[in-house]
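First the structure, in the form of structure tokens, and then the observations on it.
Note that this complex is displayed minus one protein chain, with the remaining chains in position.
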Amino acid sequence: MDFALTDEQKMLADGAARYVRERCDLESRRKAAASEDGFSRRHWRHFADQGWLALTLPEAAGGLEMTVEDMSILVEELGRGLVCEPLVDSAVTCAHLLSASGSEAARAILADIATGEAIVTLAHLEEGDHSEYDAPVASRAERIDDGWTLSGTKTCVFYGASATHFVVSARNNGDDGYGLFLVAADADGIRREGYSLIDGTRAADVHFDNVRVPASALLHEPATAATVLESALDRAVVIFGAGVVGSMEAVLELTSEYLKTREQYGKPLASFQALKHRMSEMLVETEQARSALYSALAAIDSDDGQRRRRAISGAKALIAQSGHFVIGEGIQLHGGIGVTEEYAVGHHFKALIVYDKRFGDSDFHIERCGQIPAEEPQAP
Amino acid sequence: MDFALTDEQKMLADGAARYVRERCDLESRRKAAASEDGFSRRHWRHFADQGWLALTLPEAAGGLEMTVEDMSILVEELGRGLVCEPLVDSAVTCAHLLSASGSEAARAILADIATGEAIVTLAHLEEGDHSEYDAPVASRAERIDDGWTLSGTKTCVFYGASATHFVVSARNNGDDGYGLFLVAADADGIRREGYSLIDGTRAADVHFDNVRVPASALLHEPATAATVLESALDRAVVIFGAGVVGSMEAVLELTSEYLKTREQYGKPLASFQALKHRMSEMLVETEQARSALYSALAAIDSDDGQRRRRAISGAKALIAQSGHFVIGEGIQLHGGIGVTEEYAVGHHFKALIVYDKRFGDSDFHIERCGQIPAEEPQAP
Amino acid sequence: MDLQLSPDDLAFRDEVRAFLRENLTPEVVYRSHTEVHPPNEEDRRWWNSVLNRKGWAAPSLPVEYGGTGWSPIRRGIFERECRLAGAPELRWQGLRLIGPVICEFGSEDQKKRYIPPILEGTEQWAQGFSEPGAGSDLASLKSTAILDGDKYIVNGQKIWTTEAGYSELGFFLVRTDTTSKHGGISMIIIDMSSPGITVRPIEMINGDPSTFEVFLDNVEVPRENLIGEPGTAWQQTKFLLANERTSSADIDKAYGDLRRIRAIARREHKNGRPLIEDPGFRQRLTQLELEVEALEWSVLRVLCNAPSHHPSAASASVLKIKGSDLQHKLTKLATDALGPRALRLYTREQAFNAQISALWPGYVPGVTHDMLYMRACSIYGGSREIQKNIIAKIAFAM
Partner (left out) sequence: MDLQLSPDDLAFRDEVRAFLRENLTPEVVYRSHTEVHPPNEEDRRWWNSVLNRKGWAAPSLPVEYGGTGWSPIRRGIFERECRLAGAPELRWQGLRLIGPVICEFGSEDQKKRYIPPILEGTEQWAQGFSEPGAGSDLASLKSTAILDGDKYIVNGQKIWTTEAGYSELGFFLVRTDTTSKHGGISMIIIDMSSPGITVRPIEMINGDPSTFEVFLDNVEVPRENLIGEPGTAWQQTKFLLANERTSSADIDKAYGDLRRIRAIARREHKNGRPLIEDPGFRQRLTQLELEVEALEWSVLRVLCNAPSHHPSAASASVLKIKGSDLQHKLTKLATDALGPRALRLYTREQAFNAQISALWPGYVPGVTHDMLYMRACSIYGGSREIQKNIIAKIAFAM
């Protein structure tokens, strides 16, 4: 076991840290949030140039075939800077679904993901769903001669209005499960209604009205789709989790600096013991979140589905809980300025809330863990 | 609505406070714990002399017919002094069961409760039961010509080895519910196995082996027994709760005094902000416990069973939770001495644990509350 | 000791309920229950006047100035019923803060001039206390009011001035004696349309401005606008705060939040059944219900001047700590009940005018907006940490 970063990982982390430091100030992020996309196309091009979008993609698609750990190291640094581009949705979640498919169409799109030309996002949640992990999927896929027609309404499609393609879950009458389909966002019969999210990014409701797609659009058959999707979601949960850990580290830094700078009753805030102790508690929780992240990274490729599920759900729950405490207290220690839009700590909080509510919240994941028996030690 | 104590209530509280101050030092309590009874017969006589055992009893039995509120005011003061005599078990819980019965035998015993001659305790819990409120009762009562025979094993019978009488729950074949029987502790066929509890009091397992009792021993028929028992338990929960609130107040006092006396790094502990803040949090929780107590007192005689149940269970849960925090932190702030047998704060903690585990714990009572819909405000 | 509501109080509650049923409209109720910050200003002014016609606008004022003469319990009943029924929450600054101060310390002219529009709701007030960098430390107040003939010339900067952007009047703490470090602070009434006043909205974490910076640049204020004698603001401020010992518990909002959470949880689903039947969710909800109910009893104890084991001056701080902690938890639970729907941004205007559909039911708008805003409640009005300092000092002499 070795936690040290390889030289390659160090370069990756340093490059991202430098980018965040030099280019990801809050003002430009607020500008991006106000734009039609809810993110910055300039950043997006940079991500492509740096190879970040290609990081975990297969070589055949121009990818670097790096690991989930590498991606998590990158995203942790980006999380410090509240980076909000569709890196994980497109180049991790959907890229995994595409890579795992044998389809020719998929391979072509993967290359476009690597260059940033394609933005692919998951259209999976429907009315009333609380978690991607147990969405029942009512959207319908009907077989026609040369392919399929898709109908239904997807909601909370992240980056849905900016996406070039969707991976859509839909159910063929009579099949047990749902299939996963690749659909161009400009296909006939698709209507999107975009809206802003609290963190400044955007999502959309996407209506599919008898959208025709070729047979090759079927990425995953019902027999395997749910398993592949789970594995894609697991990757998203872990890598977004790394971003939250980055957020937490940034808040520790922001807050301790703030406390040293500001005075009350003629003394620096940092000299008040109650505030010192709060910072210590925040560090304890941040370390817990990081450890939960490592636990999930260690299990992400495990063949033991129970172990993997437990580690992923456990990390999701603990990172969200710890993040809520650390960033919430970060706001508290800043006082009034902490609850304004002009200051970064509130934005970290909103990014955390987005993490908390995506993929199922902590209650959901604790319950999911609880259904998996913990490994029992053997009695002698 | 008026929270002020009446003159009578003030006298009661002052009398108890004086007794605690003058006679209930920790050393004598430790001595009592080491005795065969696990409590002090001297205190017990004093309780009788003061009329405390007769407080809520009916006039016909020599009682003072005072209210549950009055009793709770008394027990709060006694709780400050960690008083551990069977006051509530005998003169509240069982006295209520006896008062509510039409039986002649019951009336006679009530008079003995008032004088302290009788110590009556509830023999209700059986193997594996976690709460008096939902004990299924497997013990059997069989009709014989002139009465009943009782068989079964009761466990965690508080003060069971010192009791003169038991109120025993037992079930007649074919009946839906269980009946409640008054049984002399020295009746043939009763075997008791006593043991100490963590707070220094004692309990017993009580085995009933075809114990014959007269027909008049049946205090409550199966049709009404569960309802009357619930009402008796409600009284016990509230009044013991008052004792815990007293405990919490005592710990606030002990701890703030300790912090002012002791020094670390050349400064009194009371000057450290983190410890000041902890004291403040402890007060906030103590106030919550007291409010929950009042909420329960306000509902204890309500005809609205849902409201009563909710308030009682709510108080049980909140008082135990708040008590755990306040007294647990009381230990923490004392440092090493707090975890020794020689110092009072640990004894308050153990008294709290006893409260927590009796009658069902916080999880049990939160769940019980949750089954009762909260009052919904009317829409206009 | 008598812990029951009297039959008269129960009858009063019925009277209030009947009045609310008759006078509120579904549109107003929808907007109130949406819990955005700041609430709809027109609704509040309208409701102020409706209540005034009934004589119920100003429970905080003495009867001779238009108050209701209700007991604290009755006032509590009234406020709870208004909140739960979805009545607009009237603005506090006039009715509950400066109104009582003017009645107690103001001149007869001030009473005549300012109280009637407060009762009718036609003039709304801003409270100008906080200044940049001053935190909770009033001694470092920097704004000045220098007497120049029959006018004060006011200069300075205020921050966190709630709703200053659409208030006709403001009451400000200013230093009328610049030679004294701790004294010399006065309370003065300023027309917010005076030349020299600039108001800048502060965008909050929830995306809407509900508080403002106020810049005072040589603002001329008539001498008679000073309240009481110069340098007596400390006394007035103490009086003002003592009137609001229980409001920081936010108990009425807490009950409103519980109502909202239950309404959401009856409609949302988990594991194939309504969320409200899910054991884990119920447990969290019940815990909060119980804590809110206990907090209500804490409020009642303060309202009724219950005897206390601890100096009663600590109780406002005790209520605030628990009240703001519950606000954090309640608003979090409400967003949790919504699932990913909680992530959609509804600005204040969007929330009032939201398109309601099966995908986006009417209970979604406002929930997250409120949760984000409520992160401020453990900061404003003296932070949680300041309250703990106060309690330690008052209750334990530490």
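Letters A, B and C mark the chains in the order given here, with residues in each chain numbered from 1 onward.
Everything below uses one rule, namely that contacts are C-beta pairs under 8 Å (C-beta built on N, C-alpha and C of every residue); 3 or more make two chains touch, one makes a residue touch a chain.
The shown structure was predicted, so the numbers you read here are calculated from the model rather than taken from an experiment.
Touch with the chain that is not drawn comes from one residue among B:T155, B:T255, B:Q288 or B:S322, which is B:T155. Between the chain not shown and the residues A:T115, A:T149, A:Q288 or A:Q306, the one that touches is A:Q288.
One of B:N210, B:T227 or B:T340 touches the chain omitted from the figure, and that residue is B:T340. The omitted chain makes contact with chain B at the following residues, 125, 127-131, 153, 155-156, 195-199, 203, 205, 264-265, 272, 274-275, 324, 328, 331-332, 335-336, 338-342, 346, 349-350, 353-354, 357-358, 361, 363-364, 366-367. Mapped onto chain A, the footprint of the missing chain covers residues 1-6, 9, 69, 73, 249, 252, 256, 259-260, 270-271, 273, 275-277, 279-281, 283-284, 287-292, 294-295, 297-298, 311, 314, 317-318, 366-367, 369-370, 374, 376-380.
Listed for chain C, the residues touching the missing chain in the whole complex are 279-280, 283.
Note that only the chains that are shown with their structure count from here on.
Annotation of chain A and chain C: jointly contacted by B, touch as defined at the top. Chain centres here are Cα averages; for chain B and chain C they lie 42 Å apart.
With each centre defined as the average position of its C-alpha atoms, the distance from chain A to chain B rounds to 53 Å. Residue positions of chain C touching 2 or more other chains: 385, 388. Shared interface positions of chain A, i.e. residues touching 2 or more other chains, are given as 272, 274.
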